[in-house]
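One chain of protein is taken out of this complex; the other chains stay put.
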Amino acid sequence: MTKIHVTTTVNGDETEFLCDPRETLLDVLRDRLNLTGAKEGCGTGDCGACSVTMEGRLVCSCLVLGAEAEGKDIATVEGIADGDTLHPLQRKFIEHAALQCGICTPGILVAAKSLLEKNPDPSETEVRYWLAGNLCRCTGYDKIIRAVMDAATEMREAS
Amino acid sequence: MALDDRKSDFTFIGTRPDRPDGLDKVTGRAKFGADAVAPGMLFGAIVRSPHAHARIVKIDTSKAEAMKGVKAVVTRADFATGLTGEFWNVQENVMAGDTALYDGHAVAAVAANSALDARDAAKLIEIEYEVLPHVTDVDKAMEADAPVIRDGTADGSVPEGMHPNVVRYHESGHGDVAAGFAAADLVIEDSFKTEATHQGYIEPHACLASLGADGKGELWCTTQGHWYAQKHCAALLGIETSQLRVTASEIGGGFGGKTTVFIEPVALALSRKANRPVKMVMSRSEVLRATGPTSSTSMDVKIGMTKDGTITAAEGVFRLQGGAFPGAPMEFTAMCAFAPYALENVRQVGYDVIANRPKQAAYRAPGSPMAAFAVESVIDLLCQQLDLDPVEVRLKNASKKGTKASYGPRFDDIGLVECLEAARDHPHYSAQLEQGQGRGISCGFWFNHGGETSVSLALSEDGTVQVSVGTPDIGGSRASMALMASETLGIPYENIRVTIADTATLGYNDVSHGSRVTYASGLATIKAAQAAIAEMCKRAAAKWGIPEDAVKWEDGCAVPSGPNAGDFEPLAMADITADMGATGGPISGHFEATPEGAGVSFGVHIVDAQVDPETGKTSIPRYTVIQDAGKAIHPAYVEGQFQGGAAQGIGWALNEEYVYGEDGRLQNAVFLDYRIPVASDLPMIDTVIVEVPNPGHPYGVRGVGETGIVPPLAAIANAVSRAAGVRMFELPMSPPRILAALKADG
Partner (left out) sequence: MVEVNLWSGLRSLTGGKQVVEVEASTVGEVLSGLVKAYPQLKGPIEAGVSVAVDGRIIASGLTEPVSPGSEVYLMQRLKGG
C-alpha cells in the first residue's frame, strides 16, 4: 500500500515520517519514531495508556491515525521533563509510590499534566473523573490521586 | 560473627525511599514487553478459533504463504511431539491440536514483514471446522447430558460415577461435622456462584523471539517467571533448556496471569521457520479471549453456630470451572475456605471441572477469594440472625498460634487476631452509616510460597553493590531488595543497584508468584550479603593479622571484636573493596535455596457500600484494609499491594465478569465491556499494616501481594446485602442482579 508522507512536530521537534494509511498515531510514535513511552493497552480508546496531546488536547493516540498528525503539535511523555529536571508530577509520582508496574504511568502523567494546565486547583473528585479514562490495575488509584493533588499544590505555590 | 540473629530494630527497613526504577518509569524510557526491537525483525499474528468447541478438519495455509511479505506460517505440526503432563496441557493451549477447545483458541500463526501484513495474512489462512457441542457453565458441565470435552482427562482422585468433565477431586477436614451441626443453635446452608474474571493487567502479552535451526535462541518477554518460560518454551519447541536465553522485560502487571506462556513458543516457532527474529504482541481482545482468566465457581456452604457465636461445624462444596484443561485451583479454594477459624468439625470438598473456556491462569491468591465470598457471607447471615457483632464473632472463632488449621496442620505465629482487633478498634468500624448504606467485613487467608531462589551479590571496587535477582519486579520489589541489602551490609540504599538477571546469568528461580518475592528473594539477598560480609571480615582479619572470628561487621565496617582482637581502625566496605583484587580476588556473595518458611497470611477488610434502589448501582464510599505484613520492608509499596488487592476485589464483586453467549463465544472481549474499576469508581483506600513477624524470615517478612484480594468479594457482598436489605448469592453484584434481587424480595 502506498505510504503517506507526514510532517509534524513531536515534543517541539519537527519530524517527518512515512506511514501506512491504516497506522495509528500510536503505531507511528512507537514503531517509526522510536517513542515507546506511549503504550498500547487496548487499541480501542478504553485504557488511556497511549494518551498524548495533539494541539494541546488530550487524545488516545490509538484512536488517531498517523496521517492525521500532519501539521499538528504532538506532545508525549518523553517531552514532560525539562532536560534533567523532572516535572513536579513526575517527582510526586515517585515520591508517593504512585506506580507499581508503571505501564499506565506515561498515559496518566500526560493526562494529569493536561488537567493541571486547565485546572490548577482540582478537587479530588475532579481528578478522579479526569483520570477515569486511564486504567490502572495495580494501585487502586489512591496514591495516584494523592500524587496529582500534591503536585498541583506545589505548582500553585511555585507560580 | 552472629549473622543469623533475627533482627528487629532497623535503620533502613521501614523507610520509604524512591524506587530505583522510578525515573525510567515516569519518563517513558522503561522497556516493557512490546518495546524491544531487533535487526531484521518480523511481526507475528495468530489465527484463533471462532468456535467454542470444534474439530479442526483442515488448515490450508497456501494463500497466506503466497502473500508478499509473509516469511513463515506455523501450526501444531511445527511443535514438539510426545509431551506429557503440564507440558502437554500448555502446548495444547498454546496451539490447538485436533480440536479447538474454546473461542479464541490459537490454531495457526504467521510472520510477515509488518504487523499489518501479518494481520492480513492471518485472514488468508483457511480453516475447516466441524463444530461440536459445547458447555461453558460449571454446573451444566457436570450434568449427565453435558458434552464430554476431553475424555480421559480425569485423574484417579475422582469418585466413580462423576461426569468425565470432572477431572480432579479434593476432600479434607477433621472432626464430625454431623455432630457439630447437631450441637448448633442455628445452621445456615446456602449456594453461591461467581463468574470468571480476568487479571486485567494493562500490558498485553508481548515478546521478541529469535531461534535458529541450531537450537540456540533468545527470548525477550513480559513474564512473571523467565525460567518458567525458558523451560516450557524449550519443551514445546523440542530444544535444550540452556540453549534458550530468556530476558524478562519490565512487566506491566501480571497478578498471576503472566505465570505461564501463550505467544512465546509460537513466536519462537515462527522465528525458527523464518530464520529471523519475530515480535508478537497480543491485542486486548486476544488477552481476554485466550489468556487468564480465573475459574468460575459454584459453591455450597453450611455453617452451624451457637447463640453466643461459637462455630460448631462447617462444610463446603466448591466446584471450579477452569477452562478446557485440568488445574482449576479447587484444592486451594477448599483449603483456604475455613482457614481463618478454629474449628473442631470441618469438611471441604473440591471439584475441578473442565468446560469450553480458556485455560484458567492463577489470579492473586488463586481460588481463595471465591471461598471467602461463600463462607463469610454465611457467617454474616448467622451474625444477622443471631444478632451478633461480626467482628466479635470472628474474634471468638479466630485461628491463632497452635490452632489446628481447617486444612490439617497447626498454625505457627499468625496475625489474624491482631488484624481483627485492629478492625474492631478502627474508627471506620464504629463510624455512623448514612441512609442507604451497609457495612461489611470479611477475613481472608492465603498460604504464601517460598520457591526456588537464586541471588548473586557482587561488590564493586568503590564499595557499591550490584544485586542480581531472578524474580521479575512487578510492584517495586527492587526497592525492597535494595533496602534489605542495605540493612544487612550497613551501607546506604543508594549504593545498591538491583537488576533482574536473565536466565543465562543466574541460577534457577521460581516465578514471581505466591507473594514470594519479598520473602524469598529478600531472604536470599540477605544471605548473599551475609556471605559477602564473611569474606570482607576475612580480608580485614588478614590485613590486621588477627583470627577471622575476631572480626565483626558493624555499620558497614569491619571492626575488631573481642578482648584479644587488638586495636585497629574500622575498615569501611570501600576500604576493603578498593584493593580486593590484590587481597584474594573479587568479592561476591550468593545464595541458592528453596526457602520453606514463607508463613501464611491473614487480612481483614471493612467496607461501606451504598446501593441505589432505583438503578441497582453500588458505590463504595469507604474502604479499609488491615493485613499482617510480618515486617513491612517498604511500607508505601505494602500499602500499594493492599490498595491494589482491594480495588481488584471491588471490580470482581461489582462489575467484572466473563459473559458467554449461547454460541459459546465471549461477548465482552474489550475493556469497554469488560469494565475494570476506574478512578471515579473508587474511594481512597485506607490501610493498616499489622506486623506479626514471620519466624521463617530473618527480618520477619511475610508476603503481602495476594491476601488483599481475598476479603473484598465477601466484605462487599456483606455490605451490599445489608445496604439493600436482600442477600446477594452471586457475583458480580452488577446493577441488573441487584435490581432482580430487590424485585424478587418484593
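First chain written, first letter: the chains are A and B, and each begins at residue 1.
To be clear about the criterion, a residue touches a chain if its C-beta (ideal position, glycine included) is under 8 Å from a C-beta of that chain, and two chains touch if they have at least 3 such contacts.
Bear in mind that the values here come from a model prediction, so they are computed numbers and not experimental data.
*Asks:* For the chain that does not appear here, which of the shown chains does it touch in the whole complex?
*Replies:* Its contacts among the visible chains are B.
*Asks:* Can you work out which residue in B:Phe43, B:Phe411, B:Tyr493 or B:Phe671 touches the chain that's missing from view?
*Replies:* B:Phe411
*Asks:* Determine which one of B:Gly451, B:Gly589 or B:Gly616 touches the chain that has been left out.
*Replies:* Once the missing chain is taken into account, the touching residue is B:Gly451.
*Asks:* Just one of B:Ser114, B:Ser157 or B:Thr499 touches the chain that is missing; which is it?
*Replies:* If we include the chain that is not displayed, B:Ser157 is the one touching it.
*Asks:* Name, in rising order, the residues on subunit B that touch the hidden chain in the full complex.
*Replies:* Spelled out for subunit B, the touching residues are 155-157, 159, 169-173, 199, 255-257, 259, 329, 331-332, 335, 347, 349, 362-366, 407-412, 446-452, 513-516, 594, 596-598, 600, 696, 706.
Assume only the chains that are shown with their structure count from here on.
*Asks:* Let me have the rounded angstrom distance from the C-alpha centre of subunit A over to the C-alpha centre of subunit B, please.
*Replies:* The separation of the two C-alpha centroids amounts to 29 Å.
*Asks:* If you look only at subunit A, which of its residues touch subunit B in the complex?
*Replies:* Residue positions touching the partner: 20, 22-23, 27, 30-31, 35-44, 46-47, 49, 76-78, 80-81, 86, 89-90, 93-97, 99-106, 109, 124-125, 127-129, 131-146.
*Asks:* Looking at the complex, which residues from subunit B come into contact with subunit A?
*Replies:* Subunit B reaches subunit A through residues 16, 18-19, 21-23, 25-32, 34-35, 114-116, 199-204, 250-255, 281, 283-284, 474-476, 634, 636-637, 639-641, 643-644, 646-648, 670-672, 676-682, 684-685.
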